[in-house]
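All protein chains but one are shown at their positions in the complex.
We call the chains A and B, going by the order they appear; numbering starts again at 1 in every chain.
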Amino acid sequence: MKRENALLITIAAGAVCLAAGAGWRTGYLVPWLAELLLIAAFPVFVLFLGLWWNASEGEEDIPFLGY
Amino acid sequence: MFDYLIFGTFVGLLFHGIHRKVIARIQGRPGPPIWQEILHTLKFSFKQTWIPKTASQTLFVWVVLVAIGIWSAALIVLVTRGSLLLLFGIYLLHKIVEHGMGLSSGSPYGKFGAIRSVMSAASELPLFATVGAIYLFTGSMMLTDILAWQTEHGPLLVFAFPAAVALYVVILSKMHYSPFAIIESKEIVSGNMTEHFGVWRAGLEVAFGLKTYVLLYAFVLLFLGPLPFLLVLALMLLLLLSLSFICAFSPMLSPYDTVTVQSLTMGIVAVYIVIVGVLFA
Partner (left out) sequence: MFELPVTTIEGPELFVLEFGDIVNYFTVYTAVLFTFALLFTILAIISRPERQVDFAFGGDAFYTKDITPGQFRFQRFMALACGMATLGAMMSGDVFNFTLFCSMVGITNIGIVAAYRNRHVLNAAFQYGIVAMIATVPLFGSAAIILATTGTLSMWELFGPAIAVPLVAKIFLVLGVMGEGMAPFYVAKAEITRAPGAPYVLMIHVSSLLLFLRVVEIVISM
């Protein structure tokens, strides 16, 4: 996966999580909707955060003799 | 609510670290620092990740998402004081995750772990007994009503002690290094988690951290009643320490012995439920 795509998805999922949490606390969102959004977005956030961290930055080269 | 999930994850992972530390100290080893499992999770999420060529790729990835999803849902049920039946349901759905995790990789070790997970389904049934006993006493499945009942009558630990023991066995069988943890025992490498490495493993660690947090939290809420949050955390830690002692002192059982012990627990609690049911009827 491309680094930028992973970052975009992480930010989107994180934003949904934050919005759902805030909406639930302030009462702007119906509780069940906030809970549903959070349950759907949190796993995506966790996985894509990791995928963003470990995505390659382009042309890595592994030394022939190993590290 | 997002903050609850983050908090739950970190506390759960910290509990895993404390668990390892306590086991190590009891066995005369120095053991890793208590934040090791948090570092572990971070380390895994930095590692290079791909999907094994033999795996059923969609299922392989989705099972991780589902694992985090169901335990987030479980934490939300606890926080919003929802239905105990739902919590019980989510706990059973975890079995499907364990099973799917092992099956999807195509690795024989994963498969062994998955089949052991199928075999030890008896470990889930004591939870049903716990739910039944609590319902017989409080007449409701809603956590709000159960907590209200406890403020009025006193902790359920006193009234329904065998049910508490059953839940304790359930939590014990889900702990790492427990005598019942046959699905991840070392003779089958890491069992059903063998092929989930890198980010996938980090995701699973997050889910397992949440799971430990939710189960300990649920035990304290269900059997000790509504308490200040810091006291709840302290009690969860105490509960964890008792579990660590058991894990440190007992060897891992063979798969059939595990099933036997768990089925016996289930049988004893079932008899208890029938007796309580007759008394209350």
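Observations
One rule holds in what follows: contacts are C-beta pairs under 8 Å (C-beta built on N, C-alpha and C of every residue); 3 or more make two chains touch, one makes a residue touch a chain.
Since the model is a prediction, treat every value here as computed from it, not as a measurement.
Considering the intact complex, the chain excluded from display touches B. Among B:114, B:193 or B:276, only B:114 touches the chain that is left out of the view. Per the touch definition above, the residue from B:85, B:233, B:246 or B:268 contacting the chain not shown is B:85.
In the complete complex, the hidden chain is touched by one of B:66, B:193, B:236 or B:252, namely B:66.
Among B:104, B:185 or B:244, the one in contact with the hidden chain is B:104. Among B:141, B:157, B:189 or B:268, the one in contact with the hidden chain is B:141. Within chain B, the residues in touch with the undisplayed chain are 53-60, 62, 66, 73, 82-83, 85-86, 88-90, 92-93, 95-96, 99-100, 103-108, 111, 114-115, 118-119, 121-122, 125, 128, 131-132, 135, 139-142, 145, 259.
Here, only the chains that are shown with their structure count from here on.
The geometric centre of chain A is 25 Å away from that of chain B, both derived from CA atoms. Chain A meets chain B in the complex at residues 17-18, 20-21, 24-25, 31, 34-35, 38-40, 42-44, 46-47, 49-51, 53-54, 56. In the complex of the two chains, the chain B residues touching chain A come out as 1-3, 5, 44-49, 61, 64-69, 72-73, 76, 80, 198-200, 202-203, 206.
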